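What you see is the complex with one protein chain gone and the rest in place.
For chain A:
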Amino acid sequence: MTERADKTIELRVLRYNPEADEKPHHQSFTVPYTSDMSVLQGLQWIKDTVDGSLTYRWSCRMAICGSCGMMINAEPKLACHTLLRDLAPGPVTVEPLNHFPIERDLVVTVDDFVKKIESVTPWLIPKHPKPVSEGPYNQTPAQLAAYENFSACINCMLCYAACPQYGENPKFIGPAAMAILQRYDGDSRDGGSALRIDAVHGEDGVWGCTAVGACSDVCPKAVDPMHAVNQNKMNTALDYFLRFLKKRDAK
(Lines give C-alpha, C1' and ligand atoms only; values in the text may rest on other atoms or scores of the structure.)
Protein backbone atom coordinates (compact mmCIF):
# COMPACT_ATOMS: atom_id res chain seq x y z
CA MET A 1 0.00 0.00 0.00
CA THR A 2 2.96 2.28 0.45
CA GLU A 3 3.53 4.63 -2.47
CA ARG A 4 6.02 3.07 -4.85
CA ALA A 5 9.18 5.08 -4.88
CA ASP A 6 9.80 4.89 -8.60
CA LYS A 7 11.70 8.16 -8.93
CA THR A 8 15.29 8.40 -7.80
CA ILE A 9 17.59 11.27 -6.93
CA GLU A 10 21.32 11.42 -6.35
CA LEU A 11 22.55 12.64 -2.97
CA ARG A 12 26.22 13.65 -2.85
CA VAL A 13 26.98 13.44 0.84
CA LEU A 14 30.11 14.72 2.54
CA ARG A 15 31.77 11.88 4.45
CA TYR A 16 34.46 12.21 7.07
CA ASN A 17 35.54 9.57 9.54
CA PRO A 18 38.31 10.92 11.80
CA GLU A 19 39.45 7.38 12.57
CA ALA A 20 40.11 6.54 8.91
CA ASP A 21 40.05 9.58 6.62
CA GLU A 22 42.72 12.21 6.26
CA LYS A 23 40.21 14.65 4.88
CA PRO A 24 36.53 14.82 3.98
CA HIS A 25 35.27 13.54 0.61
CA HIS A 26 31.94 13.23 -1.16
CA GLN A 27 30.08 9.99 -1.68
CA SER A 28 27.12 9.55 -4.02
CA PHE A 29 23.99 7.58 -3.23
CA THR A 30 21.03 7.01 -5.51
CA VAL A 31 17.94 7.35 -3.37
CA PRO A 32 14.41 6.26 -4.38
CA TYR A 33 11.90 8.83 -3.18
CA THR A 34 8.23 9.67 -2.92
CA SER A 35 6.72 13.12 -3.17
CA ASP A 36 6.45 13.57 0.61
CA MET A 37 10.02 12.53 1.50
CA SER A 38 12.42 14.95 3.15
CA VAL A 39 16.20 15.03 2.77
CA LEU A 40 16.31 13.56 6.28
CA GLN A 41 14.22 10.59 5.14
CA GLY A 42 16.60 10.17 2.21
CA LEU A 43 19.52 9.98 4.63
CA GLN A 44 17.58 7.54 6.81
CA TRP A 45 16.94 5.33 3.82
CA ILE A 46 20.68 5.25 3.12
CA LYS A 47 21.53 4.50 6.74
CA ASP A 48 18.91 1.75 7.12
CA THR A 49 19.50 -0.07 3.89
CA VAL A 50 22.83 0.86 2.28
CA ASP A 51 25.40 2.10 4.76
CA GLY A 52 24.77 2.06 8.50
CA SER A 53 27.85 4.17 9.14
CA LEU A 54 26.38 7.37 7.66
CA THR A 55 26.22 9.81 10.56
CA TYR A 56 23.91 12.78 11.18
CA ARG A 57 21.79 14.18 14.01
CA TRP A 58 18.01 14.13 14.01
CA SER A 59 15.06 13.58 16.29
CA CYS A 60 11.70 15.35 15.97
CA ARG A 61 11.17 15.22 12.15
CA MET A 62 9.01 18.33 12.46
CA ALA A 63 11.39 21.30 12.39
CA ILE A 64 11.27 22.07 16.09
CA CYS A 65 14.14 20.25 17.87
CA GLY A 66 16.84 22.00 15.85
CA SER A 67 19.03 18.89 15.43
CA CYS A 68 19.19 18.42 11.69
CA GLY A 69 20.76 21.61 10.30
CA MET A 70 23.05 20.97 7.32
CA MET A 71 24.15 22.55 4.06
CA ILE A 72 21.83 21.37 1.31
CA ASN A 73 22.99 22.52 -2.11
CA ALA A 74 25.27 24.93 -0.22
CA GLU A 75 22.45 26.56 1.75
CA PRO A 76 21.90 26.07 5.49
CA LYS A 77 18.64 24.12 5.88
CA LEU A 78 16.81 21.78 8.21
CA ALA A 79 17.00 18.36 6.55
CA CYS A 80 13.62 17.33 7.94
CA HIS A 81 11.99 20.39 6.44
CA THR A 82 13.54 20.25 2.97
CA LEU A 83 11.71 18.03 0.51
CA LEU A 84 13.45 15.94 -2.10
CA ARG A 85 10.75 16.71 -4.65
CA ASP A 86 11.75 20.37 -4.51
CA LEU A 87 15.36 19.48 -5.33
CA ALA A 88 14.63 17.20 -8.30
CA PRO A 89 16.13 16.23 -10.63
CA GLY A 90 19.30 16.63 -8.52
CA PRO A 91 22.05 15.84 -7.81
CA VAL A 92 21.82 17.29 -4.31
CA THR A 93 24.88 18.03 -2.23
CA VAL A 94 24.51 17.42 1.50
CA GLU A 95 27.26 18.77 3.74
CA PRO A 96 27.77 19.67 7.38
CA LEU A 97 26.95 23.22 8.52
CA ASN A 98 29.53 25.77 7.43
CA HIS A 99 31.84 27.42 9.95
CA PHE A 100 31.71 24.60 12.53
CA PRO A 101 34.34 21.90 13.07
CA ILE A 102 33.26 18.52 11.64
CA GLU A 103 33.21 15.63 14.09
CA ARG A 104 32.04 13.00 11.67
CA ASP A 105 30.12 13.10 8.35
CA LEU A 106 27.30 15.62 8.88
CA VAL A 107 27.87 16.05 12.62
CA VAL A 108 29.53 19.30 13.73
CA THR A 109 30.65 20.54 17.15
CA VAL A 110 27.86 22.31 19.05
CA ASP A 111 29.58 23.02 22.38
CA ASP A 112 30.87 26.44 21.44
CA PHE A 113 27.41 27.54 20.32
CA VAL A 114 25.88 26.41 23.63
CA LYS A 115 28.62 28.27 25.53
CA LYS A 116 27.67 31.41 23.62
CA ILE A 117 24.09 30.99 24.79
CA GLU A 118 25.32 30.49 28.36
CA SER A 119 27.38 33.67 28.09
CA VAL A 120 24.37 35.96 27.61
CA THR A 121 22.84 35.17 31.05
CA PRO A 122 19.85 33.52 29.38
CA TRP A 123 17.39 33.46 32.24
CA LEU A 124 14.82 35.85 33.59
CA ILE A 125 16.04 38.21 36.30
CA PRO A 126 12.77 39.55 37.68
CA LYS A 127 12.41 43.30 37.87
CA HIS A 128 10.15 42.84 40.90
CA PRO A 129 10.87 39.45 42.47
CA LYS A 130 7.94 37.80 44.21
CA PRO A 131 7.06 34.32 45.45
CA VAL A 132 4.93 31.89 43.42
CA SER A 133 2.12 32.28 45.95
CA GLU A 134 1.60 35.83 44.70
CA GLY A 135 0.66 34.58 41.24
CA PRO A 136 1.88 35.27 37.72
CA TYR A 137 3.26 38.58 36.50
CA ASN A 138 1.03 40.60 34.25
CA GLN A 139 2.16 40.88 30.64
CA THR A 140 -0.03 42.33 27.94
CA PRO A 141 -0.11 40.79 24.46
CA ALA A 142 1.79 43.86 23.23
CA GLN A 143 4.52 43.35 25.85
CA LEU A 144 4.69 39.69 24.86
CA ALA A 145 4.93 40.60 21.20
CA ALA A 146 7.97 42.80 21.96
CA TYR A 147 10.15 39.71 22.50
CA GLU A 148 8.04 36.75 21.32
CA ASN A 149 9.74 36.09 18.01
CA PHE A 150 13.19 36.20 19.67
CA SER A 151 11.97 33.48 22.04
CA ALA A 152 11.14 31.21 19.09
CA CYS A 153 14.78 30.32 18.35
CA ILE A 154 15.19 26.53 18.04
CA ASN A 155 19.01 26.73 18.32
CA CYS A 156 19.46 25.14 14.92
CA MET A 157 22.60 27.22 14.15
CA LEU A 158 21.65 27.82 10.52
CA CYS A 159 22.25 31.54 11.07
CA TYR A 160 25.83 30.90 12.18
CA ALA A 161 26.45 28.85 9.07
CA ALA A 162 25.18 31.81 7.02
CA CYS A 163 27.03 34.54 8.92
CA PRO A 164 30.21 35.72 7.15
CA GLN A 165 31.40 37.46 10.31
CA TYR A 166 31.20 34.24 12.36
CA GLY A 167 33.06 32.49 9.54
CA GLU A 168 35.94 34.89 9.99
CA ASN A 169 35.90 35.18 13.75
CA PRO A 170 34.50 32.17 15.61
CA LYS A 171 34.57 34.20 18.82
CA PHE A 172 31.88 36.55 17.47
CA ILE A 173 28.83 36.10 19.68
CA GLY A 174 26.65 35.62 16.61
CA PRO A 175 23.00 36.05 15.68
CA ALA A 176 21.08 33.43 17.74
CA ALA A 177 22.82 34.30 21.02
CA MET A 178 21.97 37.95 20.42
CA ALA A 179 18.35 37.02 19.74
CA ILE A 180 18.22 35.05 23.00
CA LEU A 181 19.78 37.95 24.87
CA GLN A 182 17.23 40.32 23.40
CA ARG A 183 14.50 37.81 24.27
CA TYR A 184 15.24 38.49 27.95
CA ASP A 185 16.24 42.15 27.71
CA GLY A 186 13.01 42.85 25.84
CA ASP A 187 10.81 40.98 28.33
CA SER A 188 8.71 43.37 30.42
CA ARG A 189 9.23 41.12 33.47
CA ASP A 190 13.02 41.27 33.26
CA GLY A 191 15.34 43.71 34.98
CA GLY A 192 18.67 42.08 34.23
CA SER A 193 19.92 43.88 31.13
CA ALA A 194 22.84 45.43 33.04
CA LEU A 195 24.22 41.91 33.58
CA ARG A 196 24.05 41.18 29.86
CA ILE A 197 25.65 44.38 28.65
CA ASP A 198 29.19 42.97 28.54
CA ALA A 199 28.13 40.17 26.22
CA VAL A 200 26.66 42.81 23.94
CA HIS A 201 29.37 45.39 23.68
CA GLY A 202 32.41 43.28 24.51
CA GLU A 203 35.12 42.81 21.92
CA ASP A 204 33.29 39.90 20.26
CA GLY A 205 29.84 41.36 20.86
CA VAL A 206 27.35 43.05 18.67
CA TRP A 207 29.73 45.45 16.95
CA GLY A 208 31.32 42.58 15.08
CA CYS A 209 28.20 42.43 12.93
CA THR A 210 28.51 43.98 9.51
CA ALA A 211 24.75 43.90 8.88
CA VAL A 212 24.73 41.48 5.97
CA GLY A 213 21.39 40.07 7.15
CA ALA A 214 22.05 36.53 5.90
CA CYS A 215 21.12 35.22 9.36
CA SER A 216 17.54 36.41 9.12
CA ASP A 217 17.22 35.14 5.55
CA VAL A 218 18.03 31.54 6.48
CA CYS A 219 16.24 31.37 9.84
CA PRO A 220 13.51 28.70 9.60
CA LYS A 221 11.51 30.22 12.46
CA ALA A 222 11.37 33.90 11.46
CA VAL A 223 13.29 34.84 14.61
CA ASP A 224 14.92 37.72 12.73
CA PRO A 225 18.20 37.70 14.68
CA MET A 226 19.46 40.61 12.56
CA HIS A 227 16.78 42.76 14.16
CA ALA A 228 17.96 41.64 17.61
CA VAL A 229 21.51 42.62 16.71
CA ASN A 230 20.29 46.03 15.60
CA GLN A 231 18.26 46.57 18.76
CA ASN A 232 21.32 45.68 20.77
CA LYS A 233 23.46 48.08 18.83
CA MET A 234 20.97 50.82 19.62
CA ASN A 235 20.79 49.83 23.27
CA THR A 236 24.57 49.68 23.64
CA ALA A 237 25.01 52.97 21.91
CA LEU A 238 22.49 54.46 24.26
CA ASP A 239 24.14 52.78 27.21
CA TYR A 240 27.56 54.18 26.25
CA PHE A 241 26.04 57.57 25.87
CA LEU A 242 24.34 57.43 29.26
CA ARG A 243 27.53 56.26 30.93
CA PHE A 244 29.34 59.06 29.25
CA LEU A 245 26.78 61.54 30.58
CA LYS A 246 27.02 60.07 34.07
CA LYS A 247 30.79 60.34 34.03
CA ARG A 248 30.59 63.91 32.83
CA ASP A 249 28.02 64.78 35.48
CA ALA A 250 30.20 63.22 38.11
CA LYS A 251 33.03 65.51 37.20
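Methods note: a contact is a pair of C-beta atoms (placed from the backbone, for glycine too) under 8 Å apart; a residue touches a chain by one contact, two chains touch by 3 or more; residues count from 1.
To be clear about the criterion, contacts and distances are computed from a predicted model.
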Given that one chain of this complex has been left out, which of "Fumarate reductase flavoprotein subunit", "NADH-quinone oxidoreductase subunit NuoF", "Branched-chain amino acid ABC transporter permease" or "FAD/NAD(P)-binding domain-containing protein" is its protein name according to UniProt?
"Fumarate reductase flavoprotein subunit"
Considering the complete complex, identify which of A:60, A:88, A:212 or A:234 is in touch with the unshown chain.
A:60
Cross-chain touch to the chain not pictured, restricted to A:14, A:107 or A:214, is A:107
Which one touches the absent chain: A:73, A:143 or A:169?
A:143
Which residues does chain A use to touch the chain missing from this display?
1-3, 17-20, 34-36, 38, 41, 47-49, 51-53, 55, 57-62, 64-67, 81, 83, 103-105, 107, 109-111, 114, 117-118, 122-124, 126, 130, 132-133, 135-141, 143-144, 147-148, 151-152, 154-155, 180, 184, 187, 189-190
